[in-house]
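With one protein chain removed, the remaining protein chains of the complex are shown where they sit.
Labels for the chains are A and B, by order of writing; each one numbers its residues from 1.
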């Protein structure tokens, strides 16, 4: 049998212990226990309504589980520095560069360093020309790149991405995927939701497969796509509807 | 950035304004607050005589012009230093209740009966004011009453009583307004109305209205100045108020009142020696 998952190959980062999330009487996540390693990129997959976005929000601390707990390992229980890029980027009503300096300001970056850091991040994502344009008039692709630049400036140890390319055209998708690779190259831990199997193959080191609020399979990406261990996962990989 | 700068400039401006407002309110001037009636204010009398008093004593008189009922209430609560009203009965009661220590007659003007020039109730030929009021009630011609417990309103109600009429019905319209608004309304609906002469002379929007009846002694409108009780409200500016009270009934004050004319007509007649 294959090794359970990639997580065990390096030091653990985050452990979820029997995490359950209920909302209005419905159990949306049930008894999720898993451990994520401190390196690489995890792709969270599964059919609509499987609880992918919920799980990500719980890991990122936007939602509190109804029961169960999270444990961050090497930071002594305290969450490491992290950022999240949403499906639809949330742009503050200010210029592109001000969106980045704001994030730096609330993170406590000294005001003298904010502008240079922001400029560097914008340049890296090809946004120098639009730095002083209002963020909300940028195109969808530019906005998502700005969201990534904003995350970049924060130097996160962990980056969550919630279907960051689902509303973008192919060129913009390419830019986002390149950015994700860049993040990985500097050692940022990536946790990303996507519906796109080929994207998952390109970017993922391991895959977390969710179905109906449960973790059905957690496997390294290669094995998951070649030889899924579960019936649901193999149906999903073949492109069938999983229920 | 520009917006930021503009906003801070606006904030600064606002603060500066707040400070100036505060400063002008705090300036230590000698002044008293006088609760008085709309008739004295609107006729322009105060504008004529207050500067003379201020020049002599250095005391500014700030006039809050309200109905007589409200003026009594202001004084009762200690919100005015002095009181100049026209309701002899009420004034005497005010002294008896202990809110004022002294009442002095100051001057009088008179009430006039005003109505549409064609005079449907024919009050121009009435023999007395009681007769005039009876004629209005008999013909049920529209009559606009202040209905605001002012000195004029109280005087009007006493006259109805003297005429043996209990006013009411569709023709009798209680407006609950000051003299000016009541005249405006009366002009709009061609109603009879009782006004003090001073307000009427100073009033511009007369339309079809005219004085139809005047001169009856029962229409005399006596103004009195009250010295408020130090016991009730020790914090008031009693010294300054007393100077004002005494000036009003002094020769200089009485002369200032007599000299005030509007459109060549003397409106107030000093009579500090009455009673």
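Just so it is clear, a residue touches a chain if its C-beta (ideal position, glycine included) is under 8 Å from a C-beta of that chain, and two chains touch if they have at least 3 such contacts.
Quick note on the criterion: contacts and distances are computed from a predicted model.
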item	value
Omitted chain, identified by the protein name its UniProt record gives, among "Tungstate transport system permease protein", "Cytochrome c oxidase assembly protein CtaG", "Aspartyl/glutamyl-tRNA(Asn/Gln) amidotransferase subunit C" or "Roadblock/LC7 domain-containing protein"	"Tungstate transport system permease protein"
Identified contact with the non-displayed chain, of B:48, B:65 or B:124	B:65
Which residue of B:42, B:221 or B:243 touches the chain not shown here	B:42
Sole residue of A:11, A:62 or A:227 that reaches the chain not shown, by the stated touch rule	A:62
Touching the absent chain when the full complex is considered, from A:58, A:135, A:168 or A:190	A:135
Residue numbers in chain B that touch the chain omitted from display	2-3, 6, 11, 13-15, 17-18, 20-22, 24-25, 33, 38, 41-42, 46-47, 62-66, 77-79, 178-181, 183-184, 187, 199, 202-207, 233, 235-236
Residues belonging to chain A that touch the chain removed from view	57, 60-62, 83-84, 86, 90, 92-95, 102-103, 106-107, 133-137
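Following the convention adopted for this analysis, only the chains that are shown with their structure count from here on.
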item	value
Geometric centre distance via CA averages, chain B-chain A, whole Å	78
